[in-house]
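Only one protein chain is missing from this complex, and each of the others stays in its spot.
Chain lettering (A, B and C) follows the sequence in which the chains are written, and residue indices restart at 1 in each chain.
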Amino acid sequence: MSTKKELRIGLIGTGLMGRIHTNGYFQVAHFFSELEYRPVLKAVCSRNEAGVKAFAEQWGYESFETDWKALIARDDIDAVDICTPNDTHAEIAIAAAEAGKMILCEKPLARTLAEAQGMVDAIEKANVPNTVWYNYRRVPAVTLAKQIVDSGKLGKIFHYRANFLQDWTINADLPQGGTALWRLDAAAAGSGVTGDLLAHCIDTAMWLNGAITDVSAMTKTFVKERMHQLTGKVEPVGIDDACLFHCHFDNGSLGLFEATRYARGHKALYTFEINGEHASIRWDLHDMNRLEYFDHSDESVVRGWRNIHVSDGDQPYMNRWWIPGTSIGYEHTFLHQVADFLKSLETGEPCSPNFQDALETQKVCEAVLESATSKSWKETGVTV
Amino acid sequence: MSTKKELRIGLIGTGLMGRIHTNGYFQVAHFFSELEYRPVLKAVCSRNEAGVKAFAEQWGYESFETDWKALIARDDIDAVDICTPNDTHAEIAIAAAEAGKMILCEKPLARTLAEAQGMVDAIEKANVPNTVWYNYRRVPAVTLAKQIVDSGKLGKIFHYRANFLQDWTINADLPQGGTALWRLDAAAAGSGVTGDLLAHCIDTAMWLNGAITDVSAMTKTFVKERMHQLTGKVEPVGIDDACLFHCHFDNGSLGLFEATRYARGHKALYTFEINGEHASIRWDLHDMNRLEYFDHSDESVVRGWRNIHVSDGDQPYMNRWWIPGTSIGYEHTFLHQVADFLKSLETGEPCSPNFQDALETQKVCEAVLESATSKSWKETGVTV
Amino acid sequence: MSTKKELRIGLIGTGLMGRIHTNGYFQVAHFFSELEYRPVLKAVCSRNEAGVKAFAEQWGYESFETDWKALIARDDIDAVDICTPNDTHAEIAIAAAEAGKMILCEKPLARTLAEAQGMVDAIEKANVPNTVWYNYRRVPAVTLAKQIVDSGKLGKIFHYRANFLQDWTINADLPQGGTALWRLDAAAAGSGVTGDLLAHCIDTAMWLNGAITDVSAMTKTFVKERMHQLTGKVEPVGIDDACLFHCHFDNGSLGLFEATRYARGHKALYTFEINGEHASIRWDLHDMNRLEYFDHSDESVVRGWRNIHVSDGDQPYMNRWWIPGTSIGYEHTFLHQVADFLKSLETGEPCSPNFQDALETQKVCEAVLESATSKSWKETGVTV
Partner (left out) sequence: MSTKKELRIGLIGTGLMGRIHTNGYFQVAHFFSELEYRPVLKAVCSRNEAGVKAFAEQWGYESFETDWKALIARDDIDAVDICTPNDTHAEIAIAAAEAGKMILCEKPLARTLAEAQGMVDAIEKANVPNTVWYNYRRVPAVTLAKQIVDSGKLGKIFHYRANFLQDWTINADLPQGGTALWRLDAAAAGSGVTGDLLAHCIDTAMWLNGAITDVSAMTKTFVKERMHQLTGKVEPVGIDDACLFHCHFDNGSLGLFEATRYARGHKALYTFEINGEHASIRWDLHDMNRLEYFDHSDESVVRGWRNIHVSDGDQPYMNRWWIPGTSIGYEHTFLHQVADFLKSLETGEPCSPNFQDALETQKVCEAVLESATSKSWKETGVTV
């Protein structure tokens, strides 16, 4: 009935990200009805047959697979969405690229820079549309921050600071590994907060403020051993529980970053702040619909940080939603990315961040971890 | 394929509320998969054929109507959802009740108490499930407030205060009437901020704090004349632009309420605060995922208002959503009401607020407007 | 040694206000050194001889008295500062005026309008400089609010709302009366929160927004009986524990006021907000060095409430203090009033608020209490 072009999705992984991406696929037609492409939930894949069957039924996938290779081999799949733990990203993405599929990959791109480089090589060779789910770029307040930066309102930038603070692993009795806790298992995750949390901060930072050129970092593993859910034994914890670094940006500004899962009281405090010559911006994920903005050109006696409720129709993405003063939620950021990905298929422009962009973030993560290990400054090698 | 029971929805009205209710209907299966009932988008109705056809297509309704009487007459509709302007609620609801349909009606129930009473009579006679979309009860933070009140933590209540402040009608060049601006037209809306905004405040207040027994109010129409979109002429404005009242609650506490569309700087500032003997609560729609709570039993030197980010799995509704620290949006409140309505069909319990509850709110609104006109205290007649 | 003119102070009352005014007298020379007048702490008076002697020694008064009539009779006193409970204001002020003394009187001016009128008559007949300690006008952020209002930035005013919330009398075991708790004793205080707290709100409101013309109020005494410290018996409580009213201002705006000592969690939450056509302002005593300001003329996508830290040299009074970003305290507001009073002696201009201004506030308080009693609207009779 619909005259739209179909984009047949094959989703791999049925965890939180699998659910939230799926939500984006079926919601996009309702809120971005002008798009030429329409996602079709063709197949979902997970190793647990009962689980994936239930998922397919609940979310409306036409079919399911228990082997991702089978999914990639299907002719009726246009795009593969990778929502599995980090240790599988490279293998799946490279295979999907070789099969000519478009790829939407969860972040971080990979466990290591080497893995990530292989993925980028594959995708460039295959020349397929791709994107990586650094979803925070599409929080309307963050997109507005980007517009403000691009407008030149800030002037020369002096400082960029960001942190991502959580507190969910303080309990030393929490095990590591397995489906639920693979983020605590170095073999599956590659790293701890660096790949999980700092990668978000770095992606946003380089989008807003350009290349990070060199870093000095420290990491810490507060809980040294945890029971491993796969082996049943107490095993060393290989991930970084906390990671802090300072750095130079190519534009001459200084960066300061911190991520931890041991900051009692913070569920998911992702904040950033940019200080420019003329104006400053700050944002906090806990209050994601707000942006704070300070403009030194305001009359001095009534100058102050402006608290902007980003919910008006002239603010990014918000003409799709409700009424001024009301909020949107976490999942909307993924939905926005789906919409932008579909739009990119129309225009032929890349859908940022693509694999190449995510590779640059991976370079910074790698340099950060190396710096922490070697206790020395490291060049990132990010393309300026 | 699904073994769920179908609840065949007939939606009347394709504006903002039409969209947001529809969103609730198709999302509920994804996030409340345990429910026995499954909404089916059977038909949507609006007078504009092209518009309703496009709406049906965009949102997946199986069919459309341009005459609400035709929709009500259909055998394949179980529940009628009324999202039209206030002046049509009574006629549609009464007809739907007489046709034996379940009814989900937008708030306020009606333009006047007399209209509302007729609707309640009809629904009681028909004995059909019903609910009214006072959606803010189902903001998780507000539901949590209800749980805190019910727990007895507050002790004896002294004060309840609420306001709903907007600024969208300050411009005197804004016309009244027509599809977009019927809220400014007394004939269509019944009243101004009293029915539109205060009705929300009153519904929440009586849910949390019991019956309002008597009121003293004032209203004001700041812009006395506006061009009417239906007549094309400048006509008197019949609605209240602002309404303030104080009142007694049956439990001995004092209430203070204010609503306006002339509070520059506030897009949709709906706040309430309850002060009890032992503890206090406050909430603000602008930051709807937060609840503030003060507990006098905390150790004195470290006592302070707690800012609760209501996003954990043990907080109301939040086990359906994402991860601690992330937000949900405005539309989720409607989705929660859909889920609770479906659940009520399973249990046979009423889905609060039902028409009777909304009638009580209407009594307060009527007393408020009468008090403002007569410049005297008025009994509300709310059932204690 | 100093070439300044002396202003010889006679202070009556050695409680909190006695201390804080005295602080203003001896600090003014340090921070407003350009003033021609210099306060001299000539005498302090209180009935308790040991107490007043210790006070004089601690604060550097040259002498003390135990009978206020003796103090007023002294030739070496230029100005009498009245810091006693409300029931003594009228008698002392009238006697001081008749003795030709300047008068600085604590607020509220009196217990009743009739008392206050007698005081104004006396002072006008005597034609002596006078002021009333409504100190909040001289919080720099509040003075800045006044400047913003006077600049016309707000445009036509629609709404004014203020509240003053405390929680210190919730405990029903707290006695009434005596030196420490005269504010709970109607005979000494005249009224409860109306004269104590609302009087502040009303003074600020009429200074910022003009005359209040008519009011509709309600009051409540939550704890009906308390042990009286003077009689030792449980006696009825005659004061209002809470008072709420709405009103009209002469400029067409609507006012909403609330004060209580039963708002758990609020130590001294005095807030006000003004909503104008073009801009809005709000302030909170808890964070007295901040002012919030919303300007609709800001570019729409970056428009928001500005949080102004009022601590720069170009903001009111702040060129006397420390460095931008640092705070001043509660006592500074009294010091500012001392400085402005001394300045008024140089210029011959009245030091606002003077007795006549305070009489207008008293009229509103009286109308509020009468409205609450009669459950009807009351004209205030305030001079427009």
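Going forward, contacts are C-beta pairs under 8 Å (C-beta built on N, C-alpha and C of every residue); 3 or more make two chains touch, one makes a residue touch a chain.
Remember, predicted model here, so these are calculated numbers, not experimental data.
The chain we do not see here touches A, B, C in the full complex. The chain not shown here is touched by just one of B:T3, B:N127 or B:S300, and that residue is B:S300. Not every partner is drawn; the one left out touches subunit C at residues 1-2, 16, 19-20, 23, 29-30, 33, 57-59, 166, 168, 266-269, 285-290, 309, 311-312, 321-332. In the full complex, subunit A touches the omitted chain through residues 158-159, 161, 163, 165, 167, 170, 216, 218, 220, 222, 242, 244-246, 248, 254, 256, 258, 260, 262-266, 275-280, 294, 296, 305, 375-377.
For subunit B, the residues in touch with the chain missing from this view are 144, 147-148, 153, 291-293, 295, 298, 300-309, 312, 314-315.
The criterion applied here is as follows: only the chains that are shown with their structure count from here on.
With centres taken as mean C-alpha coordinates, the chain found closest to the middle of all protein C-alpha atoms is B.
The distance from the centre of subunit B to the centre of subunit C, each centre being the mean of the chain's C-alpha atoms, comes to 42 Å. The distance from the centre of subunit A to the centre of subunit B, with each centre set as the mean of the Cα atoms, comes to 36 Å.
Between the Cα centres of subunit A and subunit C there is a gap of 55 Å.
Chain contacts: subunit C has residues 305 touching two or more partner chains.
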